[in-house]
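First the structure, then my questions, so here it is.
Selected chains from the complex are presented in situ; the others are not included.
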Amino acid sequence: MTVAQEPTGLNFDCETGNYHTFCPISCVAWLYQKIEDSFFLVIGTKTCGYFLQNAMGVMIFAEPRYAMAELEEGDISAQLNDYEELKRLCLQIKRDRNPSVIVWIGTCTTEIIKMDLEGLAPKLEAEIGIPIVTARANGLDYAFTQGEDTVLAAMAHRCPSKVTSEAEKEERNAIQKLLTFGRKAEETAPTSEPKHPPLVLFGSLPDPVVTNLTLELKKQGVEVSGWLPAKRYTELPVIEEGYYVAGVNPFLSRTATTLMRRRKCKLIGAPFPIGPDGTRAWIEKICSVFGIEPQGLAEREAKIWESLEDYLQLIRGKSVFFMGDNLLEISLARFLIRCGMTVPEIGIPYMDKRYQAAELALLEKTCQEMGVSTPNIVEKPDNYNQLQRIKAIQPDLVITGMAHANPLEARGINTKWSVEFTFAQIHGFSNARDILELVTRPLRRNNSLKDLGWEKLVQEEATV
Amino acid sequence: MQAKKSGRIQPTGGRDSMKLAYWMYAGPAHIGTLRIASSFKNVHAIMHAPLGDDYFNVMRSMLERERDFTPVTASVVDRNVLARGSQEKVVDNITRKDREESPDLIVLTPTCTSSILQEDLQNFVDRAQLDARGDVLLADVNHYRVNELQAGDRTLQQIVQFYLEKARKKGDLPTEKTAKPSVNIIGISTLGFHNQHDCTELKRLMSDLGIEVNEVIPEGASVHNLKNLPQAWFNLVPYRELGLMTAQYLEQEFGMPCVDITPMGVVETARCIRKIQQLLNAQGAGVDYEEYIDHQTRHVSQAAWFSRSIDCQNLTGKKAVVFGDNTHAAAMTKILAREMGIHVVLAGTYCKYDADWFKAQVSEYCDEVLISDDNGAIGDAIARLEPAAIFGTQMERHIGKRLNIPCGVIAAPIHIQNFPIGYRPFLGYEGTNQVADLVYNSFTLGMEDHLLEIFGGHDTKEVITKGMSADSDLNWTKEAQATLNQVPGFVRGKVKRNTEKFARERGLSEISLEVFYAAKEAVGA
């Protein structure tokens, strides 16, 4: 494998504190949208259901393609037969929605009561005739975005290893189809075999971003054979032994491991394609693995930086504190340091130093090049302690979960919700502006309030 | 006692089976407990729960735009804690928080998840109490048997009882009533539906009536003052969902009378005031509020005049569906039916645990009562009844959006729109005004949409016939279909159904124009 060595110049800490992130079952909120023929069934308690309904802001979408299998006292106390109960619900889902796949999302509760989802699924799948994928997106083992990791790791098992019919091949290769559609016949007719071993990318991104990153690689002569996940479950990419795989998100270490160990793929360890620096590094790394000399990337990156100048002026020299939430922290910090910011602390729920090795190395390099001190990386931070540090440091911006934003603002600390970076389109060259649009919004807003002399409006309200 | 690591709790006789749920009307029990704990001043809650279960803090911060940090800390249960047992961590977190912020009281609660572990949490609390300077209490609720509302009711009663018994033991319990008539307002809490504004309005009402507010609990209350509760002349419990257990306890222990009539709507507000008058006079106050009621009704509140005005006349007999918690659904049903002459075709509540009360309250004011917490059942009922307006929760608002039926939101589950910055009480006399606006706007904005639909197509020379699904076992002739299409959209479905019913009853397989008009004459289709 091509994973880089662990960097050494960074300071890692693990507070194992009481910290807040969203529950990993959150991932259904974006995965059910991404995989259009799916249905997600979260098997848990009222606590799980109420979370999805309220905190994720999805309460307005009545009957989306996900639901709760709400465990009642009878289920918990094992008086009822799990198989029969789940069968009843899945048949109902089949009748009402007829999805191509049902994804069972296990929760803390299914862990604690040791419900054997992995054992039940194959049997039920065979009986009702709909694929059932199980993922243990529980809060005992995972934080927030890692829910996606558990689902993708489970789906990695379901990617076909060989395609028999041409028709299916056609379907599986939907991206290629999209990109060549409308071209003249002679351009595409001799389906040119790619000049490198097949490459599959993993990580759930909105469709426009998928197309964009695919195109960026295509420009360099790199063909993407497929994405995990695809727009539809029936279009999951073919994965054969020896295929190369690369991740686009920093929280997919389990998926990476599964692809390497179980599907015998070769992982390309690169920084993540977030920010123009990260995107360039990601493309370069992929090209280098395939022995391709990338063309015009430096100019491309420079041009993007140039177009960001109006935003950069707002943040240069300012400090940003990551409380830690969605595991995008390292990549975002690296990009913002490159933008000229300083980062005293990066809180992060979980730090896989191997999977994130290339990203950590780039972070270190970026700090050196920008001449700023390296951030303190705090795994499983203690939010109370962090608030004390924020009070002491008075950073210009705190990127934080939703629970702390309003109280920090009330104390005169600029904040940005970390969760917005989870939902916004932040990958690739074109989306760098969108990251900075988010990052600068509180600064721009509070600048305009400051001009008014309203700064002390709430600052004296209370002390942290 | 250590956590039973092997899972499943002991059978307890529960027979409910796994439920497919898209939507919940009431939250899990720990939300109720946390609402009570974080409503008090200087009370902290420790939630013994896995990562991600602590979204209560997000709800409070985002929905109420709360400026302060929510005084709830999750003592995180992870794989390691599971393996080692959680007692040490929980006790550490309690004593740590006791040191850090010196709360008067720390309330410990598990969630649905951690309650399965069947740990002896009382023992954790007892252990922590040894080191803590403040009080420590385990919220006593069954997380699989009760929901948010019941748990809140119970937790409030538990805390009140705790401090009253504590004061009694210390001989610190004031026994005399206040000199002037006074009231405890019980049940105002954080994340309650329009609670803040209702509380302001109730205080104004009490002030108008010459009644001192002794204590408001739990919102903004200090646990130190709970011992003063018995000094009030009576308790007022505006919401049926929160406070009744406390009031009952206070009645049993201290003989305090309770007014549990929700002062929502002109009639019920008057009834509430008259009940207060009766209780005060029974204690020798000699008050007469009739003139006040009359003045408010006729001159201050505009709701009674709205009821008589032409705007409201045009709502007479219009069909409405009401759904919500017991308090708001019952009050709204009465207002619509009794004060505005609107035809309530269905009144429903998701408070299944208190269904008898609801039925008794609304039965005479509506055609049908629905007790259910299955949003699908409510959606189906609305689609079947095709009311002109809905008064329900955010869920019904979205059902209405799909069916193109306007909906006024009258009850929790709460949403940021239920924390308006402007003054919007539902209770008291200003509440009657706000409710009248809600009713009027719901119907008229719905009507406006229909008018736009009707006239929108007439802009150009080309008249586009609005489509309608021919989804029917009966054959409509073209001319009958064309005539049906001329019926305004908002009653077309009803006309179609009634006409088809008429045809079926007569064994007709085709609906001609003649059949169409005959049906109209026969059944007013």
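Annotations for the structure displayed:
Each chain carries a letter (A and B) given by its place in the written order, and its residues are counted from 1.
Everything below uses one rule, namely that a contact is a pair of C-beta atoms (placed from the backbone, for glycine too) under 8 Å apart; a residue touches a chain by one contact, two chains touch by 3 or more.
Small disclaimer: the values here were computed from a predicted structure and weren't measured.
If you count every protein chain in this structure file, you get A x2, B x2.
Criterion: only the chains that are shown with their structure count from here on.
A separation of 37 Å divides the Cα centre of subunit A from that of subunit B.
Subunit B meets subunit A in the complex at residues 6-12, 14-24, 27-31, 49-55, 57-59, 61-62, 65-70, 73-79, 82, 93, 100, 111-113, 116-117, 144-145, 147, 375, 379, 394-395, 398-399, 402, 413, 415. The residues of subunit A lying in touch with subunit B in their complex are 18-26, 44-47, 49-51, 53-55, 59-64, 67-80, 85-86, 88-89, 92-93, 107-109, 112-114, 138-144, 349, 384, 387, 401-407, 410, 458, 461-462.
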